[in-house]
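Removed from the display is one protein chain of the complex; every other protein chain stays in position.
Which chain is which? They are A and B, in the order written, and residues in each are numbered from 1.
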Amino acid sequence: MKLIMRKLFTLIVTLFIVSILAFLAFQVIPGDAAVAQLGVDATPESLAALRAEMGLDRPLPVRYADWLGQFLFGDMGKSHVHDRSVTELLGDRLIITGSLMGLSFLFTVGIALPVGLFTANRQRGSIHWAVTAASQVIMAVPPLFLGLVLTFLFAVVFRLFAPGVFVSHHDNLLGYLGYMLFPALAIALPKSAMTVRLIRSSVGSELGKDYVQTAVSRGRGSSAILRRHILPNIAVPVITFLTLTLIMTITDAIVVEQVFSIPGLGRLLISAIENRDYPVVQAIVVIIAAFVMVLHFLSDILCRAIDRRIVL
Amino acid sequence: MKRGFKGFALLVLALFALTVALGGCAGDRGVAPEDNNGPSETGNMPPVGAPIQGGEIIVGIAQDLGSSLDPHQMVAAGTAGIREVLFNVFEGLVKPTPDGELVPAVAEEFTVDGTLYTFTLRDGVTFHNGDLVTVDDIVYSIKRSADATSATTFVSALSVVTRVEAVDNRTVEIEIAEPDNEFLALLTVAIIPSGHGDHARNPVGTGPFRFVAHTLEESLVIERFDDYWGTPAYLDRVTFRIFAGGEAVVMALAAGSIDLASHLTADMVRQLPPDYYYLVGAMNLVQALYLNHAVEPLDNLLVRQALNYAADIQQIMDILSDGMGHPVGSSMYPAFARYFHEGLVDFYPHDPERARTLLAQAGFPDGFDLTITVPSVYTPHVITAEVLVQQFRAVGIDAVIELVEWTWWLSEVRGNRNFQSTVIGLDARSMTARAMLERFETGAGGNFINFSSEQFDETFALARAATDSDEQVRLYRELQEILVEEAANVYLQDLVNLVAINGRLTGFQFYPLYVMDMSTVHFVE
Partner (left out) sequence: MRRRNITLIVGGILTAILLILIVGGNFFRPFDPSALNAGHRLAEPSIPHLLGTDHMGRDVFSRVLDGAGTTLLIALGVVLIGAAGGLLIGGSAGYFGGWLDEIVMRFFDGVTAFPSVLLALVAVSLTGPGTGNVIVILGVLFIPSFARVARGEFLRCKNLDYVKRVRLMGASPLRIMFRHILPNSLPVFLAAVAIGFNNAVLAEASLSYLGIGVQLPQVSLGRMLADSQGYLITAPWIALSTGLAIVLQVFSVSLLADGLQRRED
């Protein structure tokens, strides 16, 4: 418990530092937000007025404290480009991208665990080669290309889904999940191939160890050995790896959303980047940073719970 | 462990299916165009039959609609995409017809007496919020859009208005400074309710459709307005689905998930499924490589002329649309039949040799570096820019393309004039020739290319003041000549507008303006 508390403290400190960095990065670099809003022809008086209105004339720490406070209460500022608050722009998009990531993570685990564990004790022979080769190839396929291939196959050839006409989860939850199926697969397949490889190689190296050999000589069945001895030992590397996978899923989701015309965070982030709409970019960066930090935290805690030997 | 095997087997099966399907399809479906004389006609024609009242359709648009739906702001800011869509929601005192005529809309009739325009309000015209349109709303709307103190809603062409007044509860008088036989076309400006607060987010008009919802960069929904004063629309509901580019629209069309999409290229139309047909119209805009006269070396006439000689418009049209489209030569498109100056089309024939000579004369024997800024969402403009890069390379000019978001283009290129050259299509905000030319007057707000010619300004002043219509036409044509002689821009074409339509839908009409009228579109039995 004490360990968790300490870890939690570290998490909060890190989040704090990240928030300062994110705040500073977007304060220093993009020039003057007032000029950005009024244009270069604006008079000095109107610029000064807007600066005061935007609070840009106050000292940096005060502005940071203000920004953080508002951010924590869900007020992430206002878009430079659109007449909308960032919170409103993010709205559904967080849910959409979040569920896409969740779904693809479920697929990754759902494919990788069974395949990996089932074939894990086949460390040679035809199944070994088939799985190794297949995973080696699939993990080389970028999700964005896989997305194109899946669109072509299932939308154009088989007409199983309609690309571009995104179904909102407000209208039809089932249709929404159906639409998310292929994008999620495009993200999940290469990831599950990587995970299968990891599981198989971890099990493979455990199989060679003394304690397994002892168990075998005692006449235990192979599935019992797998369950009782090997699984707990490979759980930690697998969880660590899956955490990284989930984090990598963020980027893939942003790209794959474009392939399937999904109105998620990706489209917003990209247009915000191209429009130099810094409040939006800043908000998205901070949210993702927080997500990543929390994920690492949870993963550490989980690993610790499984294996008491881990020092946090 | 059973499930594990199943998962694996499924994976293998899926991979197998993938290989087979891909192999099979590359052979079967990949029909190459035998000839390039036009998108292969598959005998698809608009369906014939009794119109059905009702139904819902999805229209795919590859344009950024921006975030403000304020009709006056739309006209002022110049995002054609949103005007095109909200043409269905708003009406002015008068409105354009597909033939390019102006017919009374919110007004029932009007009289013109020199500088005095008198409009009689049509009985029983209601706003989408249920309120009756009053003369106060009309006065409010005209004043609001003509208000020079407002930076965002100011329609500069309306600055000629000197007086707007409600005479009685059915009559409005509008007076302008000098006689102007193009003024009426400006009164297509939207009539909106005076007491309504949020025009940018929740627009209310009098058109055949009412606004329902707009999700930024995702969709805009309109529904039929049942209390419409005129011929009611057929469709119950139209959803405009916003795509990030033409490519995504085509995929959606191919899968049959949208019913209508315009502004497609010939190669895109060729991919339509068999139960779609397409119509050929004009986009009604002047596509050009617009040149910023304030930056080097484009301030040099010889350089601009060289660019004109280097460009091969026919090749652009061949690649974009199998040769369809209409070269324009100057800042006027053919739908303005009286003003369009066909003789200017070949003013700068494709002549790379001449371009090189001119460049050498200008002091750039080895060419120069050029940046072409293009909004990424408009696929035809992007392709055009790519072709231009090749054509310029042939005369030694090294061009790169900077793809930008549409909102960025609006603020940076059009607003701050911070660019070197850009491929874009400029349309007319109202059905006046002036709308195409006024932006080149020295110091005009829309003069983002920083064009400045005394001769142009003088002629423009004359044209604006001309009361004799023939004289005015002559002057407008002269203005076009000046633009070409000055090589103001590299004028390209009025793009062909290929509209893909679901085989069960008909009634789509082209306008001489950049609009998309949904009120006549309907399903058939």
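What we mean here is this: contacts are C-beta pairs under 8 Å (C-beta built on N, C-alpha and C of every residue); 3 or more make two chains touch, one makes a residue touch a chain.
Values in this document were obtained by computation on a predicted structure and should not be read as measured data.
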{"item": "Neighbouring displayed chains - absent chain, whole complex", "value": "A, B"}
{"item": "Which of A:V131, A:V259 or A:C303 contacts the chain that the document leaves out", "value": "A:V259"}
{"item": "Contact residue for the chain not shown (choose from A:I4, A:L68 or A:V285)", "value": "A:V285"}
{"item": "Residue among A:A65, A:L106, A:A140 or A:L160 touching the omitted chain", "value": "A:A140"}
{"item": "Residue touching the undisplayed chain, where the options are B:L102, B:V250, B:L289 or B:V395", "value": "B:V250"}
{"item": "Options A:I4, A:L231, A:M248 or A:I301, residue touching the unrepresented chain", "value": "A:M248"}
{"item": "Where the missing chain touches chain B, by residue", "value": "22, 25-26, 29-33, 36, 245-248, 250-251, 254, 265, 267-268, 270-271, 315, 318-319, 376, 379, 382-383, 385-387, 389-390, 393, 399-403"}
{"item": "Contacts of chain A with the absent chain, listed as residue ranges", "value": "14, 18, 25, 29-30, 136-137, 139-142, 144-145, 148-149, 151-152, 156, 247-248, 250-251, 254-255, 258-259, 269-270, 272-274, 276, 278, 281, 285, 288-289, 292-293, 296"}
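The rule is simple: only the chains that are shown with their structure count from here on.
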{"item": "Whole-Å separation of chain centres (CA-atom averages), chain A against chain B", "value": "39"}
{"item": "Residue ranges of chain A touching chain B (in the complex, touch as defined)", "value": "39-40, 81-84, 89, 110-111, 113-119, 130-131, 134, 138, 149, 151-153, 155-159, 161-166, 189, 223, 258, 261, 263, 267-268, 271, 274-276"}
{"item": "Complex contact set, residues of chain B against chain A", "value": "1, 3-8, 11-12, 15, 17-18, 21-22, 25, 58, 60, 64, 66-68, 200-201, 215-218, 241, 243-244, 248-249, 251-252, 254-258, 376, 404-405, 407-408, 411, 415-416"}
